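And then chain A:
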Amino acid sequence: MNTETLIPKVGVVTDIRIDTPDVKTFRVVGLDGKKVFEHIPGQCAMLSVPGVGEGMFSITSSPTNTEFMEFSIKKCGCLTSWLHAMEVGQQITIRGPYGNGFPVETALKGKDLLFIAGGIGLAPLRSVINYVRDKRENYGKIQIIYGSRSKDDLVDYQEILDEWMQDEGVEVNLTIDREQEGWDGHVGFVPNYVKELNPDLSKTVLMCGPPIMIKFTLAGLKELGFQETQVYTTMELRMKCAIGKCGRCNIGNKYVCKDGPVFRFDELDELPNEY
Partner candidate 1 sequence: MPNEVKAFKPKIVAFCCNWCSYAGADLAGTNRLNYPADVKIIRVPCSCRVNPMFILRAFQRGADGVILCGCHPGDCHYTTGNYYARRRMTLLFSMLDYLGIEKERTRVEWVSAAEGAKFAATMNDFVETVTRLGENKRLEDLRCKE
Partner candidate 2 sequence: MLKLSLKKLDELFAAMAQSQALYIPADNGGQAQYLRWAPGMKMTAALNTVRSAKDFFFPQTEGLVNFKMTGKTIEVIDPRTEAEDFVVFGVRACDARSFSILDKVFLVDPVDTYYQNRREHGTIVTMACRQPEETCFCTSFGIDPTHPEGDAVCWMTDDALYFEAVTPKGEALKEKIASLFEESDDAAVKAQQAETKAVLDRLPLHTFTAEPLGGDVLMKVFDSPSWKSLSEACLGCGTCTFVCPTCQCYDVRDFDTGNGIQRFRCWDSCMYSDFTLMAHGNSRNSQVERFRQRFMHKLVYFPANNDGEYGCVGCGRCLAKCPISMNIVKVAKCLEGELK
């Protein structure tokens, strides 16, 4: 690992895609036009705009993408507003990768995978989904259940339609919270939709979304007969150093930045409910 980890590198924003009214996806490369560093799916990077702030963002692109990294970022606070306001060609600083990532080469290998995402929660999972799609031979069936407030709030909608849904062995189930003109798909909240779909119990679940969705979906999965050891999620708490030293992103004795952000629910069960 980079020993000067608190000193960031400079990255250039080469493309900005507007996903939804409040989510944009930024493409970032180093000054040399190459990827700034390699990562595993689920890992994060600290992006910053000097003078504005620094924040932890999950890397949305798959490691199999050899040209650049992508970050899907929702406009939420000070830093993200600034990021949303910038233009192509703007430089930002970047350091990483941080965190443990999903166990794509170990525990998840050979498994049937079920991805459950809500809203911007698709961002960290997209990295895994595309990784798994690119290494199709190593994994079983893939099912993706993704929900958002409305059709306009579905992140990566075009990619879902044009690529994921066209893949063999990939089943995509989309849902939105309320009826909307021009939407003939499913309407309803993610937890209920998961129960309706009644996925096969042999699947390993990767889940990310707002806390309230996670809470009810987990309860629903358990009702269906899933074990906590089958379900992974990825967390987010306030971070400053990203290397387990500044002391704020802990859940019990685990640091989300270093020991996480990916946790299996049976691991979280042994930790205080402070997230």
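Heads up, the rule we're going with is that a residue touches a chain if its C-beta (ideal position, glycine included) is under 8 Å from a C-beta of that chain, and two chains touch if they have at least 3 such contacts; residues count from 1.
On the choice of candidates, all candidates are chains of the complex that A comes from, given by their letters.
The structure presented is a predicted model; accordingly, all values stated were derived computationally and were not measured.
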Pick the candidate that touches chain A in this complex from 1 or 2. 2
For chain A, which residues count as touching candidate 2 in their complex? 1-10, 50-54, 76-78, 80, 87, 89-93, 236-238, 240-241, 243, 245-250, 252-253, 270, 272, 274-275
